[in-house]
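Left out: one protein chain. Kept in place: all the others.
All chains are identified by letter, namely A, B and C, in their written order; residue positions are counted from 1 within each chain.
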Amino acid sequence: MLSNRERKIVERFEKSRKIQSAGSLRSQIGEEETFFTMMRRMARENKLAVFSAIVILLIILAAILAPVLTPYSYSDMDLMNRLSPPSSAHLFGTDEAGRDILTRLLYGARVSLLTGVVPTIMSMLLGALLGVVSGIYGGWLDDLIMRLADITLAFPSMLLAMVIMYMLGDGLINVFLTLALVNWASVARIVRAQTLQLKKTEFVEAARVIGVRRGKMIFRHILPNCLPTLIVLFTLNVPAAILTESSLSFLGLGLQPPSASWGLMVNSGRQYLYAAPWLSLAPGIAIMVSVLAFNFLGDGLRDVLDPYQKK
Amino acid sequence: MVRNALQRLLQSVLVLLGAALLVFLMLRIIPGNPAAVLMGEHADATVIKRMTEELGLDQPVLVQFFRYIADALRGDFGTSFSLGKPVSELMASAFVNTLILALFASAYAWILGIISGVIAAVKKNSLPDRLFMGASLLGVSMPVFMAAMLLQFFLGYQLKWLPIAGTSDWTGFILPAIALGWNSAGSVARLVRSTLLEILEEDYIDTARAKGRGQMGVLMVHALRNAMLPVITMMAIQLSGMLSGAVITETVFSVNGIGRLAVQAISSRDIPLLQGTVLFSAAIVIIGNYVADSLYNVLDPRIRKEA
Amino acid sequence: MADNTLEIRNLNTSFFTQHGEVRAVNDVSLDVRRAQITGIVGESGCGKSMTARSVMGLVRYPGRIVSGRIRLDGKEITGLSKKEMCSLRGNELSMIFQEPMSSLNPVMKVGKQVEETLRIHQHVTKEEAARRTEEIFREVGISDARSRMACYPHQLSGGLRQRVMIAMAMICKPKLLIADEPTTALDVTVEAQILSLMKRLCEGGTSILLISHNLGVIAQVCDYVYVMYAGRIVEQADTCTLFDHPVHPYTRALLGAASSLRSGAARLETIPGGVPNLLHLPSGCSFSPRCEKCARQCQNEVPQMLPVSGEGHLARCYFANVPEE
Partner (left out) sequence: MREVLLEARNLTKEFPAGRKKKVHAVTNVTIQILRGETLGLVGESGCGKSTLGRLLIGLLKPDSGQVLAGGEDVTRMSDRQFGKYRRQLQLIFQDPYSSLDPRMNVREIIAEPLRTWNVCRTKEELTDKVLELMEAVGVPGEYLYRYPHQFSGGQRQRIGIARALAADPELIVCDEPVSALDVPVQNQILNLLSELQESRGLTYLFISHDLSVVRHISDRVCVMFLGMICEVGEKEEVYQSPMHPYTRFLLNAILLPDPHHRHEEEHLLTGEIPSAVNVPSGCRFHTRCPYAAKRCLSEVPQLKDAGGRLVACHYPLKP
């Protein structure tokens, strides 16, 4: 059985497909909707999404250009300048070891973006593959994959991530693996449900009448039609992964100092919350802004890809 | 219908067993002998060996597993390495705190979420809609520890209205409940809004209007009842999520609940305690899913009669 | 007492999309006579459903009534407040829809849904409401009324569901019943049953506005017919006149297409071209691009409804009164 959120996503896209095919007002108007016109429509209708896209681009640039943008190193300590408040030399102040917070934020963006994107891509690839296979072939393979998904989803995701991190040990790669292992199951279930629905459609039946084999069917008909769902899932899962990473680091289970991870920075600033609130505040806000930006962009994309919401 | 419920129950039990096996295996993969960890770095090799045998760690993993399950069924989850008390006892007292916190948090989250969701849907694209949806997106996007720390800083430290941490009396639960519920309120509001908007497009809403129902009547009698189906199941799942331990919230506010117990278990490498808390959480989540599914089946006559 | 239950004058309903104004209903005037079945026929997208929804006040965003007057039983209903409209709907004015499955609330027993109409408009006790629901169920031909009332919509067949919809619409004895493609989703034998039920309701004094794309349905039950094309009424006449002596080229083509099916001809009659886009209507007569008689005049100016020989027969065509060669 699907969880609520999953059921929603699947139902909505099923509905949107029907609406799209019912070709209401739009097909009467008969304007072509390509990817670019869609994006343009989003740009016109949803300024917030565009703004968010710009914010994300800026974060990416900042992450890439970190060494150029700042004269400081993210790990060199300067014990003379511990906990100094924001000033012209240190825009966001320094932390308990005298490291420049802005510098650490810029380098931390690398960690957050990577932990947002890499494990999400991994979990989506794994989930989509298993989901499609499960839906198309059915039988014992389906049972096996779905029971594994059930088991994965039986744990609170934070707790599961903690246990896997504990098992694997610290490190960026292990964070990637952990997040991928935690998130694949819901992707698989959503893709499977959609595959089952697509399997029932007449155009898939038509392909069977023609004699298209199952393997080809997946790549020609099933996956392309799952794409809008996958794109939306991607934009929802990236911020979720960023949050989970920062939470893990916050608990001391993700990356270890002196690595610059936003969650880690919030955690180490906790002890100085009352004396030097900027220590935690700056990375906290950075997390929030990037997660918000991804969420807004995701909302915008969903609205655009989902004809059901179109006026 | 009863048969269907039993079938799903059986499946849930199997999933729980699978989950238990998974945890068990994962914790055995970790390098290092737990007995050695338990006895400290400088322990004698023979002592460690004796301890290993005592704990049954020299047996094959599957044997250990079934022994563990058999004990667990009798309520015995072993003894905590670090705290020296039975794990079941520790979990029981922790669960009380988690329960209070979850009830506080969910009550306020749901009331807030449903009301703001309904208002947002009815007044679509109005100022309140944008305000509520902005706030809910903020709720979904803000890391829990961030919300928790902000609450501590302003309401606890600056205004001194409420205790910053600890649960010596019930006021100690208020801040963590707000931090924990904020996120749920946001997702409930968004779900209520989107479901309502979808349902307001349905044909039977036209029928209701065609028979002379006013805006309010259509909403309350026809739309909301249908919209609550997915919302109620979501709430069941949320509650089970909170009951299985709010790791971050409990840690930040020093609430001695299940989540904090798990964190403690990890930081002190206390395997029996970790195993117990994780399994307990999984059980709660599985029960929550089961209840959510059952609720859906009971509430939706289409499924109720077909099953 | 007027002998028209419903009078629509110069009704315009449009959808305001980002591509421009879609004129779904374009200067429509029509009457529904007392205790008669009046039909609107046309292809999908010709604006017939929107006309009905405009009368009910159920046009959805981004559509709205731009101008026009609607009078129910001599009383102006355009410009009524929302509350006043609510007290009309279901009471004096009711409607049934095409899809009997999705038009019923899935989580409510059908008896409750029918009672609801009664309880909105009249102060009756629960027992009274239940009694009258049972009564109306019998009237619309639902056997085993009492047990059927306790069913959920999905437990009933399509035909029964449509009967429930009719019961719901009829329980307050409305003056006008609007039926939007009431039989399109039903099987042939059930369709015939529902149509004969509608005829019976009409004999009982209800005025009915029946909307259908099916000329067979129209011919079988209607007393008077309006033909719509691209948002406009193009021809109106009593049923026999319309089927015997259609004058508008569109009506002729439509009738020709329907009747050639049973003529045994090897090739069926069709209409060249496609239905025009409501966003970019041709100037002049909207049928002109597909019309073989099209003259310059037709392309420049929209023709008015012209009277044709025969009482109450009007057509929107410059050649309405030109005799066939």
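Everything below uses one rule, namely that contacts are C-beta pairs under 8 Å (C-beta built on N, C-alpha and C of every residue); 3 or more make two chains touch, one makes a residue touch a chain.
Small disclaimer: the values here were computed from a predicted structure and weren't measured.
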| item | value |
| --- | --- |
| Candidate in contact with the missing chain, chosen from C:7, C:43 or C:99 | C:43 |
| Residue among C:19, C:34, C:69 or C:213 touching the omitted chain | C:213 |
| Of C:230, C:253 or C:291, the one touching the omitted chain in the full complex | C:253 |
| Residue in contact with the excluded chain [from C:150, C:268, C:295 or C:322] | C:268 |
| Touch residues of chain A, complete complex, unshown partner | 17-18, 20-23, 26-27, 30, 32-33, 201-203, 205-212, 216, 220-221, 224-225, 227 |
| Missing-partner contacts on chain C, residue numbers | 43-44, 157-160, 187-193, 195-196, 213-222, 239-240, 243, 253-255, 257-262, 264, 266-271, 274-275 |
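Operating definition for what follows: only the chains that are shown with their structure count from here on.
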| item | value |
| --- | --- |
| Chain closest to the assembly centre - both centres taken as Cα means | A |
| Between B-C and A-B, the pair with more C-beta contacts | A-B |
| Chain A and chain C, separation of their C-alpha mean positions in angstrom | 50 |
| Rounded Å distance, chain A centre to chain B centre (Cα mean) | 21 |
| Sites on chain C touched by chain B in the complex | 56, 58, 82-83, 86-91, 94-95, 97, 99, 102-108, 116-117, 120-121, 152, 154-155, 165, 168-169 |
| Of all residues in chain B, those that touch chain A in their complex | 8, 11, 14-16, 18-19, 22-23, 26-27, 29-30, 137-138, 140-146, 149-150, 152-153, 157, 191, 194-195, 198, 230, 233-234, 237, 241, 244-245, 247-248, 251-252, 259, 262-263, 266-267, 274, 277-278, 281-282, 285-286, 289, 292-293 |
| Chain B-touching residues of chain A, taken from the complex the two chains share | 1, 3-5, 7-8, 12, 15, 147, 150-151, 153-156, 158-159, 162-164, 166-167, 239, 243, 246-247, 250-253, 263, 266-267, 270, 273-274, 277, 280, 284, 287-288, 291-292, 295-296, 299, 308 |
